[in-house]
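The structure appears below as structure tokens.
A single protein chain has been omitted from the complex, and every remaining protein chain is retained in its original position.
Labels run A and B following the written order; every chain starts at residue 1.
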């Protein structure tokens, strides 16, 4: 459990570097990430590299006893590259080439960009690959940020066609896979296929899904190129990428196979206000604490992205950010609390963004540990507090949870390609399910469908349109209680309706079950669901179930259709169920799984790391912790105020 | 009164065809529409036609005793055509060419497209024009769907200029007609005129109106080309087109002159959720029944589109659709109820969309009579019920109603070109007026302003900006009570303010009446109107009237201005009047006309066909029908539940 910080020496007078480094060390930070936007300084002209400044920066940090994480600088290609090779630039959905002047203007399919990237990454890795202070490498920065996974360039079109030829083998196979007989959409050659954009009527969802898969593969290919160079020239140094929260446009777990550490950028207030996964009421209630489950969800997700389970928070919000529509101040204590929440979930390192607020350019209103005039800010003080506390809290090894929640990137693309209900948002659904489990005090591992589920006692699947028989098999072998959400098993891999109707392969768990119709429910419509003692309701979506004999309806709609179906170890929730309803179903499944599950006080969350039980409080009212009377606390005590943190030994 | 279905043999394995045909016949269907999206299969390469599959499909249907309606396949031009002739593609308002990959990507002004269309229609008509099973032809499919009436292509520009030259004769006449002296917009030649799009300030409304007229004419010209070919090669077979609901971008009645049957595609739930003609409260209340008047309005409209009065429902919603923002499940019984509503309004044929839900491509979430795994869906069961009931209900001849409601396509374009109140939506206004009449139990014919009104006792005109003296003359000769809505008579045919101020030529009915000002009322503003015993209000719009002596104010605003003016047989409603207010005025007019008008119970609607009185119930609570105690029912009985249908003999 270490602390780090993001630092941009190139943005400050060199006279500050040494004192910055000393103060970082004094504050208790151990790791510094640098250079990920410094391409123009590293290679000011094509092939001309300037290392002196970076040598001095790294050495200054090293001399203060700090470790360095080096970022490859490809997220911000310099002007000379764009000028020499305009094909480097991406093209937006309106057909406009994205101009130079901010960042991430490049197209993943540009071969010129691959060549230029390889050159700068190679040069950098050659120079610093064996530097003793450089302990890890980060590739690029936040792939896909600002909606940049997809590009509608000629380069992308050319590579998409080649990708299709590779995937389908023949154009007949593609026509078959996409159902192109519909609306006379058949192609004679792969060269006929265009990009799924700007059509008068909706594009074929199979084409949309294929294009999203292609775009994801392009990101993976680009990253792999960088990783291979780094492995060659920086042996023994772990390679990581810094992902984002609830970001779904490429396959994170596939990229994880190429990485040693997963890291992500956690901005609890930015994510609360800037994303639409939380409700309006939650946005108001948690305006200064962040949502109790958004960061936690992503912690639990990124822990599973790399096989080893190693993960960091590469950028931790340390004060107000600048990029959400409204950017509020954190409650005093929250920077500390967020840090401990990350450690509780097993983080190795929490690295704050950024050392000092920069007084110019796009992010001048983004706070840091220090104010622009170099005084320690509130976030800096809280970081120092965590550093002191770290000395007294033992590092426990994070162990797998007993509950798994399954996510799937292609599944999200499939539903986005065919929403049928304008507010069926997959990330929102995932968060609601995850919250329902966490509000019962359960620890959760967020896993891909390809995971090994042995050892889990409860597996929750908010939605998984494309289900493989192998997935069902692994679930069955796990012996876990299973809970599936709407639209699970509804699609084939090529975006057809599942064989024999949804839930398709899940019929292995629910014999004879068929979804005979679906409906999207506009805002204002809530279908009452009776669920034992719980008065629940379904909004946004419902699968209409044809329930065969032998399956049990644990809850029903007022028109008699089954709302929750139970059979053996498995349950199927047929709609977008409210929080109360999800809580009731999860409690039932947890009980059947032999998991202790008790509703927590409003705003309180628990998370175990090894033998330590952590608690963080996101609510307004002070709460009594569910700790034994004789609990031995290593942090805090039995009562938590808003923003409070505690940890005690489990026996 | 027959039932039909839309079928796509090309989307299914041929082994299914015979059993499909047999099951259709067994279900009680008599007519099958096919082929309207099959161009790529019919003509897989330029000039190479493949008839075998279609021969077999038609013959398989014929052998089961089914009649076939053949659709020309031009709504989905194949890729080879687009590749060879990119000018076939339409251009959107942002200047982007609409790419291949969905449907309706063609430009009505492309001569290349006319040529290619003529070739495939001719070939198809030559082959099947005399086929005994092919009993009718459909041209293209849903002209204008996906906002495709208008194209901003170079081809459209060229033809627009020629159209202008034809209409105006000289550029001076055009400048005069459009008032181009304003803002120095004068042109020296027809070649100077551009398309009314993307200008910094609003375009001249006269130009907008001219462009919409041109675009409508282009649709008519394209359709006429197809009709002429079909008449030549398929003698004796009626030709129809399938129109859409509340669709206003081309002149339906003018196209009707070229057709033998009008048909339309009725999706009560899709229209409720996907259109903005109903209020939010209505969208919630009728989420499973559809709006009681949306389908009915369009039935009554399309009955008047072809001179003979022949009309069909070509596509009838038979379960959830896939294309509205939210797509709900119909209430059980509604597919049957919608079908009877159509028959009550005089439909010859109700044809369900579609035989079987297709498990792939864009419409995979659009239900059909059968599920994708080929079991009869709820909608299929209800269709079968209707088929059984048809055996017991006599076919009565539909007679003209006593009430006419006037609509006008160019009038809608005129008001859209100059809204002056952001929520003055003509279709919404038409629906409100129509509903007010129907809630009084009145049958309504929806007619164009060019209609013959003799025989009508009440003519309602929700709004008609461009009034011809001839129209006024026909109204006067009819002797009917007349009710006009706001903005009637407000514009000349070239989009100037009417001579002597609005209501222009309507002053023949309201001597001396002048609209001296107009006002748009933002949401939240409701002007109280006293209207006898009725407390009413006006929102969105009011005409400020200068009321001369001799005219009677039947209702007034609180500032003293007249709200409803009466003179002789005519009334003028000066604003966007609420439902209660409209009901009161219509009741008064109906009473004056000697028409029995009684408010119906909430959700109930009546419609007479010949000597049979039909009733359909869209409300939640069971209602007692306004039938005599000794009524002889041929369908249902004196009490209707939600979704219920009844019919009894009138004496």
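What we mean here is this: a contact is a pair of C-beta atoms (placed from the backbone, for glycine too) under 8 Å apart; a residue touches a chain by one contact, two chains touch by 3 or more.
All values reported here derive from a predicted model rather than from experimental measurement.
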_Touch as defined at the start, partner being the missing chain; which of A:73, A:205 or A:290 qualifies?_
A:73
_Hidden partner chain, touching residue among A:287, A:399 or A:474_ = A:287
*Sole contact to the chain not displayed, among A:109, A:148 or A:516*: A:148
_For chain A, residues in touch with the removed chain_ = 8, 10-11, 37-41, 44, 73, 76-80, 83, 90, 92, 94, 96, 98-105, 145-148, 273, 280, 283-284, 287, 319-320, 322, 324-329, 332, 357-365, 367, 371-373, 375, 377-378
_chain B residues that touch the omitted chain in the full complex_ = 94-95, 178-188, 192, 194-207, 418, 420-422, 494-497, 500-501, 514, 516-522, 524-525, 544
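Methods note: only the chains that are shown with their structure count from here on.
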*Fitting chain A to chain B on CA atoms, where both chains share a sequence, rotation angle to nearest 5 degrees*: 120
*asked:* How many angstrom lie between the centres of chain A and chain B, each centre taken as the mean Cα position?
replied: 47
